[in-house]
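A single protein chain has been removed from this complex, and every other one stays in its place.
Order of writing sets the chain letters: A and B. Residues in each chain are counted from 1.
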Amino acid sequence: MKPFLHAAGLLFRAHLWRTLRARRSLVAAALALLPVILATIVSQVARFEGPAPIEVVFSIAWYFHVQTIVPLVALVLAGGVVAEEIEDRTITYLFTRPIPRASILLGRWLAAAIPVVVLLGLSSAAVIALLGRAGSAEHTAEWLPDGFRTRLVVTVMMGAAVYSAIFAAAGALLKHPILVGLAYTFVFEGFLGNLPGSNQKATVIYYLKSFLFAKNPELTGDLREAFFTVSLASAGSAVRALLLILVIGLALGAWRFSRREYVLAA
Amino acid sequence: MTSVLACHELGRYYGQVVGLNEVTTEVQGGVVGLVGPNGAGKSTFLRLIVGEIRPSRGTVRVLGEDPFANRELYRRIGFCPQQDALYEDMSAFEILRLYLRLGGFSPKDARARAEHALARLNMTERMHRRVSTYSKGMRQRVRIAQAIAHEPEFLVLDEPMTGLDPLGRREVLELFRILGANGTHVLFSSHILYEVEHLTAEIVLLHRGRLLAKGALPDVRALLSRHPRRVEIIARRARDLARVLISHEEVLSVRVGTNQEREEQLSVETRAVGPFFRRLNAVAAGERFGIGAVRSADANLEAVFDYLVQ
Partner (left out) sequence: MTKAEAHLEVYRRFEGSLREYPLRFWPIWTTGLRTALKQRKALALLYAPALIATVIFSFIVYLALMAQQAIQQQNPFGNDPNADLSEVMVKQAALQMVQPGLKMLEVVRQIVGFNQLMGLFSFLAVVWFGSGLFCDDRKAGAHQLYFARPITRLDYFSGKFLIAAFFSLLAMLVPVLVICIVASVTSEDWVFVKEQWDVFPRAIAFSCLWTVVIVSLVLLCSSVAPRRVFAMIGAVGFLMIGESFAAVLGQVVNPRFFALGLMNSLHAVCLDLFNQPAEHSQAAAGDAWLAIGVFVALALGVIALRLKRLEVVA
């Protein structure tokens, strides 16, 4: 175990700086900034009497941020952790070192996931702060509870971690991980996740939603698909499920990565 | 004694394409050159040796072990791949230090070894610059440096001379010679036949995925009995010498011509080169033919290569 963690730690440190310096980090930062820009425009131009209406908050902070931006940023930074090494043909050097192959996946995933989680967490906090700029104190009390706002930021961060793990694993398991990642995000999660029925429970969005609304189920009435939502899981179950998805995803990816051979182009 | 490399009916297929086919050979050690035309299977062979890919059939053992994903074996082997691929945004020093740390060396040791390896490849001045600013030759030096930095027992290099200028090639060949003399086993592939020949007499020759020849070059040449040996002789009285030589049974044919310097030259074909040279000595001692130079025209690797690959 020690060599595994040691190797993963070395690769994490080396690639964290590479990730932060890379151009795709700028792209990820720009994407994470988009909800903040949208929130700024809405709060400045719409001239609400108090904080933004809850439907507007959910449009930006839930539908746009969690269901579009979070998977996209995770895909940009974490979708290529393995695929990039293979495409650039630098994987040969790592494979011929005395380290477990799985540590390569873990180290590189951590180097991508941590910036993703931090970036999106900050972005979510900024969005909530901007949309919550109150007119008068009485309006603030009617707005989203404090606990809910904190949970929204945590939900975004959890979603970022889970999606990045799924896309990193896809890179090790599949031939076209980015395509599958896009299809997964916008077809599977975006479409099936909002259709009526138990199919929702097969999506990450369901568990994120469960965690977010566990303490404030009355707010689910303001969601667009309120009519369709199946009963949500408890917060604890949701966190356990998300953790399980993350661990299983990474474990599957690591297992496949350790056994697979990669025929690199000359 | 365990062979450094042992293959038994080793084969590797890429769909319908045969990369390597039924290669059975053993390499005891030393410096060995792997030669063959393009598409012969050299890179496939080297990738199988370092465990980058699995064989489709047969077995390969490196230092007595199966190399595929064999972590402990990687402490003992170093590999320089053919592809020009490095982390562009890191410096040579950072890359080597990372790989050495992954190899289990302490931070201090890794630093020292990285500096030493890069110094051996004359990269000290440039080692802190980003790889993206390097020329092709510098990048090649970095790739060789990362293969030797941890002082492996067995060094495998795929076309290590690519991109190097003549001076660089000479330095690298000298490095391999020193490594070989110090006990490191070196297996390298190259297209530059005269350089392989200059460095080592041990060759492995592949063609169309098959093993064509293996062993010391003179021994391989001696096996090619259906190709008579050619000897070129420059002499003032070439025609008179030709008349004398043609009468002896070990001489198959003699051709008289002129070389580029417009000197008369004999091209003699003989099946028994040892007796022929003894005969030539006797003839030359008996009469003055003005012999200026005697050269064995096809004892070199290129000739062997041509004969076998035809």
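In the analysis below, a residue touches a chain if its C-beta (ideal position, glycine included) is under 8 Å from a C-beta of that chain, and two chains touch if they have at least 3 such contacts.
These figures come from a predicted structure and were not determined experimentally.
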Chain not shown, its touching partners among those shown: A
Sole contact to the chain not displayed, among A:Leu20, A:Val118, A:Leu179 or A:Val263: A:Leu179
Residue of A:Ala46, A:Val118 or A:Val263 touching the missing chain in the full complex: A:Ala46
From A:His6, A:Arg24, A:Lys201 or A:Arg256, residue that would touch the chain that is not displayed: A:Arg24
Hidden partner chain, residues of chain A it touches: 23-24, 27, 31, 34, 38, 41-42, 45-46, 52, 56, 59-60, 63-64, 68-69, 72, 75-76, 79-80, 83, 87, 178-179, 182, 186
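Following the convention adopted for this analysis, only the chains that are shown with their structure count from here on.
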Rounded Å distance, chain A centre to chain B centre (Cα mean): 52
List of chain A residues in touch with chain B within their complex: 3, 7, 10-11, 14, 18, 21-22, 88-90, 92-101, 258-259, 261-266
In the complex, chain B residues that touch chain A: 14, 43, 50-54, 68-69, 71-75, 77-79, 81-83, 85-87, 89-90, 94, 98-99, 101-104, 146
